[in-house]
Every structure is written in structure tokens, then in C-alpha cells.
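Read the structure below first, then the notes.
In this view, the complex is presented without one of its protein chains, the others remaining in place.
So, subunit A:
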């Protein structure tokens, strides 16, 4: 039994199924991307109990009972999550393949509350690779997200 984006889903999975494969192949939630499948690129980043993790490096069976949030679970009542909106506003992507992972990573980073400087942002986002090189604008998204969380 997995909790994905607020819903309970019952799945029968082989133990060697990664959370990423469970999401994509079994639940057809293909927003979460498979890049390297080795925890190096961050395209598969999802939130588990509010913390960002690489879904390719964990077994789905090990996530039972935890709250998994994917890119599909971020918009509420037809409104984009502010970080999703900020990616559009800041033109923070080109091909978009890394974007779902980037967005989940930004939300996780803000939850952690440890990024204070631009260098912190760059360091704490180093687990998400963008081959189009949209980093400059991704950093602007993170800055905006951090400002918004401070204002709250």
C-alpha cells in the first residue's frame, strides 16, 4: 500500500522495483523522469514525507506507509504550485526533462531551510543536473521560493 499524492494505492510489486519504476511503469505517473537511474542526475526527485529523495535509489516496498509526492501532486484545485509557476515566470527550463525533479528538489530545499546565500543554493541544488544549462534562472526560482517562505 503506497500513499501517492494524497491517495492510497494498492500495488503488487516485485521487491526489486524501484520507487521510480513503480511510479512510472505501474502507476503511469510519468511526470517523474528516469535520467541516469543511479542517483546522479536528480531527474527522478520526489518528496517523501516532505523530504526530497532520488526515487531511483529506493525500493518501492520500502516506502510503504510514507507520503510520496510527485510532480503530479503539486498543483491544487487547478492552480500550479508556486514553484511550478515560478519555473514558467523565470523561464527556468528549456527541454523540460529535468524540470519535475528540479521543482521537487526546490520544494525540498525550501523545507530544509538551510540555504542562505547564492552559493548555498547552487551547492544544495547540485543533485539536479540540467543539460540545457538553465541554472541561472533555476537559481532565481529558488531565491523567489526562499523569499516567499520567509514572508510566510
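Note that contacts are C-beta pairs under 8 Å (C-beta built on N, C-alpha and C of every residue); 3 or more make two chains touch, one makes a residue touch a chain; residues count from 1.
In the analysis below, contacts and distances are computed from a predicted model.
Name of the non-displayed chain as stated in its UniProt record, restricted to "Arsenosugar biosynthesis radical SAM protein ArsS", "Glutamine ABC transporter permease", "Phosphoenolpyruvate synthase" or "Xanthine dehydrogenase YagS FAD-binding subunit": "Xanthine dehydrogenase YagS FAD-binding subunit".
Across the entire complex, the residue among A:27, A:86, A:109 or A:141 in touch with the chain not shown is A:109.
For the chain left out of this panel, the touching residue among A:73, A:100 or A:127 is A:127. Where subunit A meets the chain that is not shown, the touching residues are 14-16, 18, 37-39, 42, 45, 51-54, 57-59, 61-62, 105, 108-109, 112, 114, 122-127.
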